[in-house]
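Note that one protein chain of the assembly has been removed; the remaining protein chains are unaltered in position.
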Amino acid sequence: VLDVDESAHFYADVIGLSETGRDECGRAYLKCWDEHDASSLVLSQAKAPGVDALAFKVRNTPALQQLGNAARRAGLDVLGLPEGDLLGTGERVRILLPTGHHVDLYAEKTTDLKTATVEDPPLWREATENGIGVARLDHCVLYGPHVERAMEILVSILGFYVTERALDARGELLGAWLSTSGNPADVAFVRHAAEGKLHHLAFRVESAEQVLRAADCFSMHRVQIDAGPFKDSVGRRLAVQAYDPSGNRIEVFWSPAIARPDAPPVTWSWKRAGFAMAQRDQRACERLFADVT
Amino acid sequence: VLDVDESAHFYADVIGLSETGRDECGRAYLKCWDEHDASSLVLSQAKAPGVDALAFKVRNTPALQQLGNAARRAGLDVLGLPEGDLLGTGERVRILLPTGHHVDLYAEKTTDLKTATVEDPPLWREATENGIGVARLDHCVLYGPHVERAMEILVSILGFYVTERALDARGELLGAWLSTSGNPADVAFVRHAAEGKLHHLAFRVESAEQVLRAADCFSMHRVQIDAGPFKDSVGRRLAVQAYDPSGNRIEVFWSPAIARPDAPPVTWSWKRAGFAMAQRDQRACERLFADVT
Amino acid sequence: VLDVDESAHFYADVIGLSETGRDECGRAYLKCWDEHDASSLVLSQAKAPGVDALAFKVRNTPALQQLGNAARRAGLDVLGLPEGDLLGTGERVRILLPTGHHVDLYAEKTTDLKTATVEDPPLWREATENGIGVARLDHCVLYGPHVERAMEILVSILGFYVTERALDARGELLGAWLSTSGNPADVAFVRHAAEGKLHHLAFRVESAEQVLRAADCFSMHRVQIDAGPFKDSVGRRLAVQAYDPSGNRIEVFWSPAIARPDAPPVTWSWKRAGFAMAQRDQRACERLFADVT
Partner (left out) sequence: VLDVDESAHFYADVIGLSETGRDECGRAYLKCWDEHDASSLVLSQAKAPGVDALAFKVRNTPALQQLGNAARRAGLDVLGLPEGDLLGTGERVRILLPTGHHVDLYAEKTTDLKTATVEDPPLWREATENGIGVARLDHCVLYGPHVERAMEILVSILGFYVTERALDARGELLGAWLSTSGNPADVAFVRHAAEGKLHHLAFRVESAEQVLRAADCFSMHRVQIDAGPFKDSVGRRLAVQAYDPSGNRIEVFWSPAIARPDAPPVTWSWKRAGFAMAQRDQRACERLFADVT
């Protein structure tokens, strides 16, 4: 982000995360109310918007080493980052994807249960109405080259499975949505000439009505809305997309869809991909694919 | 069920499943619209309501054998059931739990994608409004003795994790909710003197409004409602419970909650358990625990 | 109410009204966020719960006099109350109904637009999430004798129209719902031996989801819930009923129904009345009619 203080304020007051710490590099750590780990979003000062790395938690430290070794054996650039480099986070294994993105793996993170109470939790929590009150950081959509190869790495090395795919006019892979959980996507890749781009970071709310409330909150705070609320067939999402103060696109969405690893992936053909991804608003669709190669 | 035809009609027309087959034993096979496997519910003729077995799909056939062997090594009664014994279903490994329930495992099941389209799926599907239009069979709540031991078996042998626990006045385990997915429960056990009891079978719909519509549909079809719509803190469910024509209790619910294996389980103390499980309706709560030993 | 301070606190913090004043008799005046008049609820100290009077605004002062005269000509007890007797309220005409209830009419009331902004109103208002955040005081349900006569007075003298009626087993009037607006009820009468009873006071929220949130708020504040959330066919309401600190029953409801004076009234026969009024919960129904004569 261009200004950590301004962004920390935006993510806390408008999006509804809690700030749980700052480190000596000036990075701000935030979490959503339904997350038990002490941070899911780390904001660091930069000259341009974008994403430094996305990170996934793995089962335990042996699994971390095993995944790092598997990535090395597959010829990928792998970097070790020491424990404590990120606040309350164990050692990390960083893998460079052919799309130009860093994927970090880690096994340890301190918890913060102030909003995610586990002993006789309350029926209703004020934090759910703090700003937009997003429940969880859900997924991000990344743009870059070699999406087919990135998809293969996530599936064969990191244990993801493909939930949805979009094909171009020649039947080649345009985009892939991948999950390690019951969510329709934990990460997605869309084909693009430039490396390492972030299309958007998506936060989950708990009902369609809350997506509409999120759009109202964006309007109230004079946050620039990019698209929506719109229905996205991919993942059956109702989504609204807007810009954070640095120009990063963020999404607030709700989806009732549940993914399962044994289910055949959904495939969107080229002639229906636009319909699928921005169903009702052709303009949003044209913008979406404007820079797809 | 007491009458397969009557029940198949009820689950198809009121609950909204599709019947996908009958076998030569007269069993009816049904699935929900968002499920890709050809059956999730099998109805068989019986003299009393109840559950014969609950079944979980495992990754592949080697995993099936491995899990069966692990259960045998743990001293459990394990039975092999041949491929084809259930329509379109591979061989099964049946494990007898100390609560008196059968858990079946299988690796293969034929798919039926008529309602769960995966090639350019439509934005909206008629099947979602066929009767109550439940999306998925989600979990069942079982009553029996030795719930602590059952929980340990599911965790240590079958790979489940505990999402929520309720304790009695002495701090001993009263009930446990377990998951292998992102759902707050794939199965739950509540302590009870009698073996092998089914408290309810729960189907998932996709919004709170659909739970209210489900209650309307039950009323319209003169189906006896047992409780609700009520909010259940366990799994943050909005639920309505009613009886099928044989007297089996079924639940239609919606929950926005997402479970994760690394999250600490939610624990309900005795003095809050009633509040937790049937928050607003003390009578429902009293009924729930009426026969808990 | 038994204690004005305690009740003012309850209606402000839990139900979500704003206190707009107190008078020298110690009465507290409150309004809902979507109301432009400075008060819709007046709390006064009493030895028992109940309703002193319900009040309707009329078009203008000549209409006020004309309605008072018409009531006198019909042989009703009519009392004039001076301007200022209630804070910011013009002179009132009080009519005694044969059910034992007072109906007050008035033409003037000061406005308070702090929450009901009319110049470039905001898209979203914090007041909607202050406690339960009820939008409007909608109606009350009164119990007493001679409901048929009360209904006739409201229709022929005061300009109400009947929206719904419930009949007893002999086909005689058990209850009547009346409106002067597009709401399914501005007031309702149910037959009862005792005079002047209040069954409940109903506040409107703006969606089904907000009724569910209201029930959560009641639970969070340890307010005793009497019934619901339940669907009430009368007026197609989704409602939750609870008790204020003095024991007055209050309802928070949402209804999409629109009433029109030229529409034939809905009639509920005896055998369906219970179904109609508390559809899914026979116990709630039995309670409802427990003391109906």
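We call the chains A, B and C, going by the order they appear; numbering starts again at 1 in every chain.
Basically, a residue touches a chain if its C-beta (ideal position, glycine included) is under 8 Å from a C-beta of that chain, and two chains touch if they have at least 3 such contacts.
It should be emphasised that the depicted structure is a prediction, and the values quoted were computed from it without experimental measurement.
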item: Omitted chain - touching chains that are shown; value: A, B, C
item: Selected from B:Glu209, B:Asp232 or B:Glu251 as touching the chain missing from the view; value: B:Glu209
item: Residue, one of A:Pro49, A:Pro229, A:Pro245 or A:Pro265, that touches the chain absent here; value: A:Pro229
item: Touching the absent chain when the full complex is considered, from C:Ala8, C:Ile95 or C:Ala208; value: C:Ala208
item: Where the missing chain touches subunit B, by residue; value: 122-124, 129, 207, 209, 213, 216-217, 219-220
item: In subunit A, positions touching the absent partner; value: 208-209, 212, 215-216, 218-219, 225, 228-231, 238, 240, 275, 279-281, 283
item: Residues belonging to subunit C that touch the chain removed from view; value: 34, 36-37, 57, 111, 113, 116, 118-121, 123, 135-136, 181-183, 204, 206-208, 231, 233, 256-258, 260, 262-269, 272, 276, 279
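Everything that follows uses one rule, which is that only the chains that are shown with their structure count from here on.
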item: Shared interface numbering between subunit B and subunit A [over half = same, under half = different]; value: same
item: Rounded Å distance, subunit B centre to subunit C centre (Cα mean); value: 43
item: Geometric centre distance via CA averages, subunit B-subunit A, whole Å; value: 31
item: Residues of subunit B touching at least two other chains; value: 208, 231, 279
